[in-house]
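Removed: one protein chain of the complex. Kept in place: all other protein chains.
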Amino acid sequence: MELVLVNLIDGLVTGLLLFMLSAGLTLIFSMMGVLNFAHASFYMLGAYFAYQISVYMGFWMGLLIAPPLVGVLGALVERYGLRKVHQYGHVPELIFTFGLALLIEEVVQFVWGRDTMPYDIPEILRFTAFSISGYAIPAYKIFMIFTSVAIFVVLLWVLTRTRVGMIIQAALSHPQTVEALGHNVPLVFMGVFGVGTALAGVAGVIAGPVLSTFPGMAVVLGSIVFVTIVIGGLGSLWGALVASLLIGWLTTFAKAYNIRAADILTSLGLTPPANVEESIWRDIWTVTSPQIADILPYILMVLILVFRPHGLFGKRDA
Amino acid sequence: MSEIARIPGRNAGLTPGMVLPWALAALFLAVMPLIFASNSAITIMNQMAITIIFALAYNMLLGQGGMLSFGHAIFMGMGGFMSVHIMNWVERYELPLPLPLLPVFGGLSGLALAIVVGSFSTRKAGTVFAMISLGVGELVAASSVIIVAFFGGEEGVSGDRTYGLPFFGIEFLRQIEVYYLTAAWLLISALLMYLWSRTPLGRMANAVRDNPERAEFVGYSARWVRFHSFCASGFFAGIAGGLFAINYEIVTEENLNLAQSGAILLITFLGGAGFFFGPIIGAVLFTLLQTVLSLHTDIWQLYLGALFVMTVMYFPGGLAGVLMMHVVPARLGRLHMLVMPYLRTLLPAAIGIAGLAGVLEIIFHRRNMATGDEEMTLFWITFDSTSPWPLAIALGVAAIGIWIARRTAPALREAWEAANRIDLPPSSEGRP
Amino acid sequence: MTAAPTTAPAALRIEGLRKSFGPTEIIRGVDLSIEAGERHAIIGPNGAGKSTLFNLVTGRYAPSAGSVFLNGQEISGLPPFRINRMGLSRSFQITNIFPRMTVFENVRCSLLWARGYRYSFWHMVGRSRELTEATEEILAQINLTARRDLPAGVLSYAEQRALEIGITMAGGASVIMLDEPTAGMSHSETDHIVELIRRVTEGRTLVMVEHDMGVVFGLADRISVLVYGEIIATGSPEEVRANPKVQEAYLGTTLEAG
Partner (left out) sequence: MRRTTRIGLGAALALSISAAAAFADTIKIAFIDPLSGPFAATGEQGLAQYRFAAEELVNRKGGVLGGKMFEIVPFDNKISPKESLIQLQVAIDQGIRFIAQGNSSGVANALTDAINKHNRRNPDNRVLFLNYSAVDPALTNDKCNFWHFRFDANADIKMDALTDIIQQDESIKKVYIIGQDYSFGKAVAAAAVRFLNEKRPDIEIVGNELHPIGKVKDFTPYARKIVASGADAVITGNWGSDMLNLGRAILDNGFTGPIYTYYAAADGITAAFGEAGDGSLKLVGEGQLNPPVSARADAYVTAFKKKYPNKDIGQPRIANVIEMLARAIEKAGSDTDIVAIAKALEGMEHDALFGGKVYMRPQDHQAIQDVHVLAHTNDGITHDFDNSGYGLKVEKTVRMAGMDSPTTCRMKRP
């Protein structure tokens, strides 16, 4: 029972981290109709920037400076790259962000090399916050939870209490009317792209020390973020939240418990082949849930798209 | 190569202008190995041919059908895996299947998988299609290391092409024999894909790409049109997979992973998705970059990434688009007006870009060199990379080159407009 | 599919048609019957639901309630391509063509299904002389022969409108529905397009939404007036003009234009 609680906390951390990425991605998609393929690359940039800053000024300055830096970079990409491609339509936009993801990965390798960076948890957070019957919960996890929740409170406040937030909300629910609002739409676009990428940057800063800062970190997380917002429903912030937590818990629990395919298949009334080791189905029969935990979201996504093309909470498709 | 002669033969209304390119292509493919006889050149040409087929198949989706797929490699991979399995069965059970027919089975396997995936993925184009393709691609690639019985795990599945029945005395022991087999398939597949684009379905694929809703109001289900294109694309991708299996005699997880899917998108877009021959240019260029440029620099992928992003931003038509832009000035007989402005802008731009590349190379060398290996050679000049001068000179060359190019760019634009200015014929003046 | 039966069932019959978007009901019970060969115009103030009615009939939206019959067969709830195959074709208020294809291809694609090509990949479209000639003929009718090899997206607005009509009537549908064919056109362009419509809909059933009363009264045999999702009057131009409810709805101004 205690293990369930511990896994709930672990899954929450993963889920919130995913949400920090998928929230920015959803904002950008809702406003601009662009699925930013390079979103996880900005997450990676956040981690690398923060590492570089932490070398000179420590972790906390990294947390403070790196996200705005990523945001500014994102805004520049929107202003000088995406806006140019916008005229050609959505498919070239998607291809542009795909190319951008490749380019950022190469640039990161050029600047920082291919090795894993020694970016680490700050000294002050290197202790066990509390234990649940022997399972240690590191303080850094609690810090991650609080940071992400704090950011969402701020985001929620901006969205519901400020003028800009109203415009964005309007854009979320009525995408076609944004143009008619009479606001400086290009500026709003640039701002939203900047904020979205800055959110990804924050995620990178706080995830870098625990999930390793290396050139492949964007690829590892990248496609899972798309999966999240597709499952949640494109353009739905609530959907993104629900899907993020769902995926966080799903993968955590699948890893934590050994569910065997053989058990499921036999419970479905199938009999295992006489000699499992030799059968051509051996790989299916011997699969266990930890083995496929991180593939489960993809299976979930395909199922959702087949049976509910708009996702869990989505109202529209692109 | 008798095939090309046969198919156009049925077409009574064919003009020499339509047959000539294909005849030339056949001739070209036939003489290439006489000019480049080394085994490595032939290996690279085989690789190009396979990539061309795959890229053309991919462009049936991207260029012709407006479907952006991030997971198309699974169809080529499936074709490859099935082909190599069949190769092994032929050997084990002594089946009477001559090797040259193997790609057909590769194609059919690709088709079968495409029917399954397409049944749910072609419902929508655009972002939803792209996301499904990504998800399915990830899924298949991930299961390829889990389902070892079929995919062979990390080491893949290998076979031996020479154990099959000799085909008219050819045993496919030598690279050159494999080359002609691949070239023949290239010609057949390219021709079939070209003809496909001329069929009602091929035309409607264009229409659905342009405006799926309107297509529905002229009687076609956009989904079914997409589904058919998708299946055909899967078939030809499978043929490419079959040829891959014959060439390398091994198929591994890399044939269906996301990197491969991404590469084919890059190839097709670089070459130009808007024109039938675009992917051909892309495939040839990419293979060369990959095999030749990578011999000269370690950061070739950085250049490739930059080239790709620049292409998307400034030349969304790809290289083929750039070439075709010159058709109008050429028809007007005004290409000569562009020569000098081009020289004035592109030459300094090229020098500037070379300078930039020089800067990157020097920095890269400085950081990765061994002590005592300060010397490096760049553009046939050998120098000490730790001295500040080469870096300063490269920076200077880059700055000056790009500055001149920017200064002369307006003149180029003007010349371009002058060369393209057509006075539209008035409405009444019809064409014959 | 080229000729509608001369007797009995109405070319288009609408019964109790309703459509709601969320809580708001846009079409609130429409009944209408249009005879074969008739030229019928639907008019009404902005926001009356004319385009929605069109979209319901042609399968773009599914109705909330009610039925639509084409030549006696029920078509409500069918997808657009099925309705089209049964002999109904429409144009759009906002130009809706295939912008990257040539003008020639635009028209030829609209002919394919009706000429029996279906999802065929064993025919070469370029080889069918019959298809090419039919396409050329339509191009001549809509006066776009000179533009045949240009991408449709670069045509002028009026030319695109003409192409839109060409695409709509190319398949030889018995019922043609035009959504504001003259919207945004100059006087001379309007005259031109009216002439075109008259010519190409000869012998077919025409249903059109139109704002320009000159066009409406010049073309239509009968007129229906749609106000707030209901048809308040149907009849000949004279009857409609005289109807007090119609005058009230239009505040007695616009109709004078006729």
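Which chain is which? They are A, B and C, in the order written, and residues in each are numbered from 1.
Just so it is clear, a residue touches a chain if its C-beta (ideal position, glycine included) is under 8 Å from a C-beta of that chain, and two chains touch if they have at least 3 such contacts.
Note that the structure is a prediction, hence the values are computed from the model and not measured.
Asker: Just to confirm, in the complete assembly, which displayed chains does the hidden chain contact?
Answerer: A, B
Asker: I'm checking contacts with the chain that's been left out. Which of B:299, B:312, B:359 or B:415 qualifies?
Answerer: Looking across B:299, B:312, B:359 or B:415, the contact with the absent chain belongs to B:299.
Asker: Of the residues B:206, B:229 or B:252, I need the one that contacts the missing chain.
Answerer: Considering the complete complex, B:252 is the one touching the chain left out.
Asker: Residue by residue, what part of chain B touches the chain that was omitted?
Answerer: Residues in contact with the chain left out: 21-22, 24-25, 28, 32, 35-36, 38-41, 43-44, 47-48, 142, 145-146, 148, 153-156, 158, 160, 162, 173-175, 190, 244, 248-250, 252-255, 277, 280-281, 284-285, 288, 290-292, 294-296, 298-301, 320, 323, 368, 370-373.
Asker: Can you list, in ascending order, the chain A residues touching the missing chain?
Answerer: Given the touch definition above, chain A has residues 3, 6-7, 10, 13-14, 109, 113-118, 120, 128, 134-136, 138, 210-212, 214-217, 220-221, 224, 251-253, 255-256, 258, 288, 290-295 touching the missing chain.
Here is the rule we use: only the chains that are shown with their structure count from here on.
Asker: Looking at mean CA positions, which chain is nearest the middle of everything shown?
Answerer: B
Asker: Quick check: how many Å separate the C-alpha centres of chain A and chain B?
Answerer: Measuring from centre to centre gives 32 Å for this pair.
Asker: Using the average of all C-alpha atoms in each chain as its centre, how far is it in Å between chain B and chain C?
Answerer: About 43 Å separates the centre of chain B from that of chain C.
Asker: Quick check: in the complex, which residue numbers of chain B touch chain A?
Answerer: The touching residues are 62, 66, 68, 70, 120-121, 123-124, 126-128, 130-132, 134-136, 138-139, 142-143, 146-150, 258, 262, 265-266, 269, 299, 301-302, 304-306, 308-309, 312-314, 316, 360, 364, 367.
Asker: Considering the complex alone, what residue numbers of chain C touch chain B?
Answerer: Touching chain B: residues 58, 60, 79-81, 84-85, 89-90, 92, 96-101, 105, 108-110, 112-114, 117-127, 143, 145-149, 167, 170-171 of chain C.
Asker: Going by the contact rule set out above, which residues of chain B touch chain C in the complex?
Answerer: So the residues of chain B in touch with chain C come to 11-13, 195-196, 198-204, 206-207, 209-211, 213-222, 224-225, 228, 232, 425-431.
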